[in-house]
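Got a structure for you, questions after.
Note that one protein chain of the assembly has been removed; the remaining protein chains are unaltered in position.
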Amino acid sequence: MSQQNTVLYDVPGPRQRRITLISSIVATVVLLVGAYFLIYRPLEEKGQFSMELWGPLVDPSNESFSQVWDRLGLGLKNTLTAAALAIVSSLVVGTLLAVLRIQLKSLARRRFTGLATPLSYLLRGLSTVLSAVTRVCVEVFRGLPVVITIFFVARGFPEFGVTFDTLWYLVIGLTIYNSVVIAEILRSGMEGLPGGQGEAAAAIGLSPLQSTRMILLPQAFRIMLPALISQLVVVLKDTSLGFIISYEETLSIGKQIIGVLDNPIQVYVVIAAIFIAVNYSLSKLAQYVQHRLSRGRKSAPRTGAADTELGTEAVAGTTT
Amino acid sequence: MRFKRVAAVAAAATLAFGLAACGGDSEEGGDTGSGSKTFAAGSTMERLNKAQKIKVGTKFDQPGFGQKGLSGKPEGFDVEIAKLIVKELGIPEDKIEFVETPSKVREDVIANGTVDLVAATYTIKDERKERISFAGPYYEAGQNIMVKKDDSAITGPDSFKDGTKKVCSVTGSTPAEEIKKYVKDVATQLVLFDTYDKCRDALKGGQVDAVTTDNVILLGYIAKDEASFKMAGQNFTKEPYGIGVKKDDTDFRNFINDILEKSYSDGSWKKAWDDTAGKFGAELGNPPTIERY
Partner (left out) sequence: MNVLIDKFDVFAGGFWLTLQICVLAAIGALLLGAVVAVLRISPVPPLRAVGTAYVNIFRNMPLTVVLFFAAFGLPALGSNADFLRIPGLDAIFSRLGTDLPYFRFGLIALVLYTAAFVCEALRSGVNAVPAGQAEAARSLGLTFGQNLRHVVLPQSWKASVVPLGSVIIAMIKNSALVGFFGVVGDLAQTADQLTSAGGYAFIPVAIGISVGYLIMTVPLGALLDRLEKRQAVAR
């Protein structure tokens, strides 16, 4: 970021530095005063800083402290379990879906020469239809809110007599949505590779499937790794939607604690802090990986790739 | 003040019935385990007794009836009633798996077999009987309205007819449907959340003028915060709470009904109440007549 900033303005001279300093001080004072009058004062007046409300969360000597944190720990464990299961299954399904779509696309373009004419037409028709079907599936599940998908899974599966623990409804719901997103990330990664890669693979006699598996997919993974890690953040945040289907993740447990202790603002502040800490570390990991990757291929023209990555990161990280 | 008195009464009751219960316990103490009791072959009771575990649907956010506390175990009147039934099935208490069943999923989870029975402030209704069956009732509640302590403008459901007062309830619940008969404009007068806690917070913050649901739920909130809330008027519906079981499982239903009737006479019903919702000062009244159909 600092590079970008120095591009936008000169290295400050003495006068500029003085102006910056003064405006810094003014800005800080304005911000602090604003925060005091608009946030601190009203909260203080409502007694939101009392130890009665905060005690069970921050004071180890409080009688409820250990119970509260046991419960929150359980919630966090459940959140992480759901997130881990969801991301692994999304990665697997997403990769398969990406390969399937690429294969179907190339199949649809193939002419099947050497086969009887009706058969070749049939095969071409079939692959075109399949390609269209997967396309529609991707568009539909990408276009639906993940809340709605989870809700539909939790209500729809039992309708057909299939019942699981709520954990699995959440995981399935998250997988449906995220695998589609990951498939799109990987597909755009593969299609964004220089055409020479695929051509060279074909030239040394690899079948389309082999070339996808051995040449295209590994490179797409590498390029898209930061975006994929960002998607992990999204999954982690989306597990909080488990409250809709009564899965006991951090937020649901928080709600139960609030039911007893009656301190909603305090509990939510703590939960927000937990989420921010975990997700921020993940985002930092994504940045680190991206940094490592871009250092690894210094010779390659960087700017274009970096843009798309930043772009996808901002995009992928948006749902809920 | 009131709280203390209630606590004293509750303590006295606990003592009195605790003694009675002790006697009962020693008699039935060893009655758990597979095959510990004999049931008709092929009945739900036999299946559950053989399996030695049971899934019970209840609420996790209903003070006094089913609330998951800091211990992570649900507590309340519904939970106690469920425990009474499970005991008669010859299943130890620690083998009960409690499943959260918010209002809107109760029929579904019974119909698709996610849980074996539901005790979750579950009003017996004819349209629900089309999908499931009810044992009981074991309690009769009624819909009421909670307002701020200093509010005298709302005196009953008719106060919403002029189209200005805002009322809060829970998505998909019976009270929400019921109050729609009274409000003039649903879009600007009715607020729906997923839990009643949010409604209470909204009332406290002044975003809504009233919260409506069953009286016992409201009493729980009022007991916790007598300085802020009060009840407006009388119950305007009758809400008999029943135990939900699979449709047409008449044997299981009769079995539960027998247990409930027994609990009325041996005092365990009253004890369950006094230990839980009774602490909020709600009146128990006489045991409702079991509805055998």
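We just call them A and B in the order they show up, numbering each chain from 1.
Just so it is clear, a residue touches a chain if its C-beta (ideal position, glycine included) is under 8 Å from a C-beta of that chain, and two chains touch if they have at least 3 such contacts.
Given the structure is predicted, the values throughout are model-derived calculations rather than measurements.
Undergrad: Using the touch definition from the top, which of B:T155, B:T188, B:N254 or B:T289 touches the missing chain?
TA: B:T188
Undergrad: Check the options B:P92, B:G156, B:G172 or B:G233 and report the residue that touches the missing chain.
TA: B:G172
Undergrad: Since one chain has been left out of the picture, which residues of chain B touch it in the full complex?
TA: Interface residues of chain B facing the absent chain: 103-105, 127, 166, 168, 171-173, 176-177, 186-194, 198, 201-202, 205-208.
Undergrad: Please identify, in ascending order, the residues of chain A that touch the omitted chain?
TA: 1, 3-5, 7-10, 12, 20, 23-24, 27-28, 31, 38-39, 42-43, 46, 48, 139-140, 142-148, 151-152, 155-156, 159, 233, 237-238, 240-241, 243-244, 251, 264-265, 268, 271-272, 275-276, 278-280, 283, 303-304, 306-307, 310-311, 313-315, 317-320
The rule is simple: only the chains that are shown with their structure count from here on.
Undergrad: For chain A, which residues count as touching chain B in their complex?
TA: Checking each residue of chain A against chain B gives 64, 67-68, 70-71, 74, 155, 158-159, 161, 163, 243-244, 246, 248, 255-262, 264.
Undergrad: Using the touch rule from the top, collect the residues of chain B that touch chain A in their complex.
TA: 60-61, 63, 67-72, 99-102, 105, 108-109, 112-114, 194-195, 197, 201, 224
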